[in-house]
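What you see is the complex with one protein chain gone and the rest in place.
Let's turn to chain A:
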Amino acid sequence: AMAGVMETEEQARHRFQLELEFVQCLANPNYLNFLAQRGYLREKPFVNYLKYLLYWKEPEYAKFLKYPHCLHMLELLQYEHFRKELVNAQCAKFIDEQQILHWQHYSRKRTRLQQALVEQQQQQPQAPSHGNTTSK
């Protein structure tokens, strides 16, 4: 339960876990859309809470985040315009798609590099053989 001004160390530690989970949930655009549609993003206390959560940007806290995307979302959530837009399902979908594309960016790049390397090695010892080129 929410303590008053004084909280025990155990309560504080529990609150830490809660806030750690919650802030990472913000990385999920569908969840953000969910919150927006239920009006949470319009409530002043909630907005204040989002501002409070910015402490997760500090290195000593950030190192616990498994999903760092949440920090970017948290920063965006500080802006009223963004919070308003999130009510729109299309907006959340767009964010989701872009996020996933971005997430795949390095994998694709690495795959392309590996393929290029493989092609290069195959071409060196023998005459260029077109049959070996893999296409994606």
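FYI, contacts are C-beta pairs under 8 Å (C-beta built on N, C-alpha and C of every residue); 3 or more make two chains touch, one makes a residue touch a chain; residues count from 1.
Methods note: contacts and distances are computed from a predicted model.
The listed choices are "Elongator complex protein 6", "Mediator of RNA polymerase II transcription subunit 4", "ATP synthase subunit gamma, mitochondrial" or "Vacuolar protein sorting-associated protein 51 homolog"; the UniProt protein name belonging to the chain that is not shown reads "Mediator of RNA polymerase II transcription subunit 4". Of the candidate positions A:Gln17, A:Gln78 or A:Gln123, contact with the hidden chain is made by A:Gln17. Residues of chain A in touch with the missing chain: 1-5, 9, 12-22, 24-25, 27-31, 33-35, 37-38, 40, 44-46, 48-49, 52, 55, 59-61, 63-70, 89, 92-93, 96, 99-100, 102-104, 106-107, 110-111.
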